[in-house]
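Take a look at the structure set out below.
The complex appears here minus one protein chain, its other protein chains still in place.
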Amino acid sequence: MRELAIHVLLPTLALVLGGCGEVWNNPYPVQEGGGNILYSAFTERPKHLDPVQSYSEDESEFNSQIYEPPLQYHYLKRPYELVPMTAEAVPRPRYEDAAGRTVAADSRRVAFSVYEIRIRPGIRYQPHPAFARDEAGRLRYHDLKREDLAKIHSLRDFPHAGTRELVAADYVYQIKRLAHPRLHSPVFGLMSEYLVGLKAFAERLKVEEAKLVAAGRKGVWLDLTQFPLAGVEIIDTHSYRIRIKGRYPQFAYWLAMNFFAPVPVEVDRFFAQAGMAERNLTLDWYPVGSGPYMLTENNPNARMVLERNPNYRGESYPDRGEETDAVDGLLSDAGKRMPFIDKVVFSREREGIPYWNKFLQGYYDFSGISSDSFDQAVRVSVEGEASVSPEMTARGIKLETSVGTATRYFAFNWLDPVVGGGQADAAARERARKLRQAIAIALDWEEFISIFANGRGIPAQGPIPPGIFGIKPGADGINRVVYDWKDGVPLRKPIEAAKKLLAEAGYPDGRDANSGQPLVLYLDTTDRGPGDKPRLDWYRKQFAKLSIQLEIRGTDYNRFQEKVRKGAAQIFVWGWNADYPDPENFLFLFHSAQSRAKFQGENAANYANPEYDRLFEQVKHMENGPPRQALIDRMMAILQEDAPWSFGFHPKDYSLHHGWVANLKPNHMARNGLKYQRIDAAQRERLRAEWNRPVLWPLGLLAMVLAASAAPAVIGWRRRERAKGRA
Amino acid sequence: MLAYIVRRLLYAIPILVGVNLLTFTLFFVVNTPDDMARMQLGIKRVTPEAIDKWKAERGYDKPLLFNGAADGGAKLTRTIFFEKSVRLFVLDFGRADDGRDIGHEIKTRMGPSLAIAVPVFVLGLFVTVSFALMLAFFRATYLDFWGVVACVAMMSISSLFYIIGGQYLVSKVWHLVPISGYAGGLDAARFLLLPVIISVVAGIGSSTRWYRTIFLEEIGKDYVRTARAKGLSEQAVLFRHVLRNAMIPILTGVVVVIPLLFMGSLLVESFFGIPGLGSYTIDAINAQDFAVVRSMVFIGSVLYIAGLLLTDLSYTLVDPRVRLQ
Partner (left out) sequence: MMPVLLWTDLLVFLLIACGIGAGAYVSRREYLLASWRRVGESRAGMASLTLLLAFVAVGLLDSLHYRPRLEAANGQPAGGYGSEVRSALDALLLPLKTRTEKTYSAPLATHLYAKETVELADGSQARVFPRLKHGGAHLEDAEAEWSRDVVLRILRGLALAVLAGPTFAALAVLAAARRWGMNWQAAWRRIRRGESRFAWDAVLLTLAALLLLVGPAISLAGGYHVFGTDKVGQDVLYLTLKSIRTGLVIGTITTLAMLPFAVALGIAAGYLGGWVDDLIQYLYTTLNSIPGVLLIAASVLMVQVLIDTHPAWFATAAQRADARLLALCLILGVTSWTGLCRLLRAETLKLRELEYVQAAQAFGASAARIMGRHVLPNVMHIVLIAVVMDFSGLVLAEAVLSYIGIGVDPSTISFGTMINTARLELAREPVVWWSLLAAFVFMFVLVLAANLFSDTVRDAFDPRVAGRRSASSAQEPAA
């Protein structure tokens, strides 16, 4: 053992020590020390970075820094407000009747909405080989043979790069890509309902694709510019026009998503060359944009690196925000040229514990908080306001809280004979409604939030989260079926009220009044990991309050989806994150035409109520205002009475960041926040050294223990030697 | 000799086919192609058309094992099983369900896996053999007794405790090494130090005991007694005779695991965030990425068979009396 220590451990230790100065546990290369670099982490490897396919938040973490759709959300203002990004202005729709004549917005004859978008001139793309041209002005890398690619493994292996100006045609090209036969855009289905001619365009492309396949040219580049898309036209170099069927005011929100970001035709053609895909050179892996950053290192297993795009036009930091923003120092950079940070390093961190510990050591600049670390980090003050605990304050850690645009809930399957509402007999419907209401009261979401989310959530009164139009504050906004208004706060009705409803529903004390058999309900959930047990126990406890026996069926994700899709689940846990800040994005979850079991829609509870459907059709395309609010109020009342969901809670986001990060404000709609942020690298360097002094006595102790355990062996050896000498 | 190797290689083919068939069956009982499509396409706004398109594009729109609609031999070949398996045999792994090239992925992840597995293997062998030799030297003394007790105690501790405890103390409390992560080149040493030491320590108990019994068996043999009778010192007997002869069973015993070092270690890689093949496998299981799981199983089987072959060959190398036929 001792030899081992001398020959193996010590040299390694020396190597380690020599490598990293006074701090031993720095996970980053020494050369990076003191750089203007932001350190972040990603937990899930991004699957798609092609803006046509990418829909998840972990992917837009990268894509939104690179791609620039025409619009964006204002970084500071709340409620969320759309502002131009590359566009000159936020487009206002012009309405046309069926014959193409312009009509007033409130006209009954509105058949189309027309959006005209003007792009600012002079915006240029990041350097990229797809734009590189030779002396004669021809694109260098557009007729590559397989042999040319032999030594190419990543984009960096191309010696030349070029750029060009962003034009309207790039936006149009991307819209056409939504219908590309080889790509799967999650919004194609929805967009083809609204965008004029998109469906026909997709059919046309399908035919062209079939022709290519038949000609044995499968996988050859399909030039979308060859085929016209009726609803989208290029007006001039810097403007284009989109025609939408009917009224769809929410369309402007879509223009702030990466689905409507520009993709240059050269890039698409560049990546479509034979041999590219085999080398993992695809647009799905190498995004190309005009935004503040470009992806320079792409290793989804370990790290992704964004670096400043040298061709970025330099947007300036907003000079107006919410009232508190000036106090919080969020306006001190007003008017300055963005971005502030040179490089952003995202490291892959699968698990929460290392993530949190590295944050505490100063190796990540910000961190979400796991419930387990909450008490250490945050304390909730008398008024229920969260603030950072003294230990964290001493370290200069700051807290940002915000209510997310999401809802978690228990759904009752409307098709279920016991808890559903689709029974033919009116009395049976009434009984099931009372049962649902009783459960809605018994499910104590306040307790759930306090145990499992450490208070990080707001109990929901309906599907719409705060911060979005349609929600009403105060006594008017509460769910009267579940809550009473008392002393200025909503108070959950006592369990006796639930028991009474349960008795009226025909299950006094949780037993069927006719047969005397206990009522058994079934909950489907994907919670079945070892860490989920406490939550399952909690669910059971809630139903036990009504003496209802709850059987929990934990299934894997696919099986769960399938059950919900087939309408075979009885009660299940579900959630919805907003696509855009409009009540329609939540209210449509109850529209019967969206039924999951019948039409594969998003209405997972399969709720159906003709009155509600009628109101929804009206509300859907209205502008925000008192008339819309009045209709939404009626819809909410229907939902609260029918209780197809037990409205759970709207999760609150608490994000912690170190004192050296500035200009951080959570924004649930926009993910392009990196350009606004600034860091103080010198301060970080100093604090990291202070927080991570290596503790050396264990090494000494270990050496002593090893020596002590080797001692008997040495003594024994000596004794034998001596014995032999004597013999 | 050559004929023997060729025969063994041919024998490997039915085994690999069997392995493939088994994984294929197990996986598709669990996952229908529809499930895989949904998993990849996400949850929001997925239409049945999109699912069909995804399946058609990746060749999952055919029957699993038997295609009644096709003619003749095509009944068996125009199936998912045939089309997906046949290419494995020329080591063309194709693309993962998320579109990435599996071969490329395996190539880049092999490095980190080997960077952990090889030091653990070499260091582990060295430490345990020396420890076992020491115990054999002090056989039938209280040192030997307590050494064996320590071994039994060490092997009664779950490897999870070694990892959790080591990581907590060394990285979190003492700030001696980074908590997790990986870097290329020499820089990797800082990340590998702790996982390697933990893996070696976790393996000491069982291996030492096993090597000790081999040494004791060897010590009991006649030639050792003869050597000692000739007046050779105990050290000389131990190092010159016992160690050399005992290395034969030890080495032939460990040869079988050498190829499997490529597969990486599931636990250590996932705890320490090392982007090797072990964590790739776990990710694939969680993401239900059949293409990756199948490739990893295939590679594992090939390596196992290679290990068996190497073991047989190593017998002939260390003991010329063994003839392979």
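So that you can tell them apart, the chains are marked A and B in the order they are listed, and the count of residues begins at 1 in each.
As a working rule, a residue touches a chain if its C-beta (ideal position, glycine included) is under 8 Å from a C-beta of that chain, and two chains touch if they have at least 3 such contacts.
Quick caveat, the model's predicted, so the values are computed rather than measured.
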Residue of B:T47, B:T108, B:S206 or B:T316 touching the missing chain in the full complex: B:S206
Hidden-chain contact residue, picked from the options A:L144, A:L536 or A:A713: A:L536
Sole contact to the chain not displayed, among A:N357, A:N413 or A:N692: A:N357
Residue among A:R94, A:R395, A:R559 or A:K598 that touches the chain left out of view: A:R559
Residue, one of B:Y60, B:F138 or B:Y304, that touches the chain absent here: B:Y304
Touching residues on chain B - with respect to the absent chain: 14-15, 18-19, 22-23, 26-27, 29-30, 152-153, 155-164, 168, 172, 198-199, 202-203, 206, 210, 213-214, 217, 260, 263, 265-268, 270, 278, 281-282, 285-286, 293, 296-297, 300-301, 304-305, 308
Chain A, residues in touch with the chain not shown (by the definition above): 352-353, 356-357, 370, 372-373, 375-376, 379-380, 382, 391, 451, 508-509, 511, 516-518, 520, 522, 527-534, 536-538, 549, 551-556, 559
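We take it that only the chains that are shown with their structure count from here on.
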Chain A and chain B: spacing of chain centres that average the CA atoms, whole Å: 36
Interfacial residue positions of chain B with respect to chain A in the complex: 31, 35, 38-50, 53-54, 57, 98-101, 104-105, 108-109, 123, 126-127, 130-131, 134, 137-138, 141, 143, 169-183, 186-187, 189-191, 193, 233-234, 270, 273, 275, 279-280, 283, 288
Touching residues on chain A, where the partner in the complex is chain B: 1, 3-4, 8, 12-13, 15-16, 19-20, 23-27, 29, 45, 47-48, 55-56, 181-182, 184, 186-190, 278-280, 282, 284-285, 299, 301-302, 347-351, 354, 357-358, 361, 363, 557-558, 561-562, 579, 600, 602, 692-695, 698-699, 712-713, 716-717, 720, 724
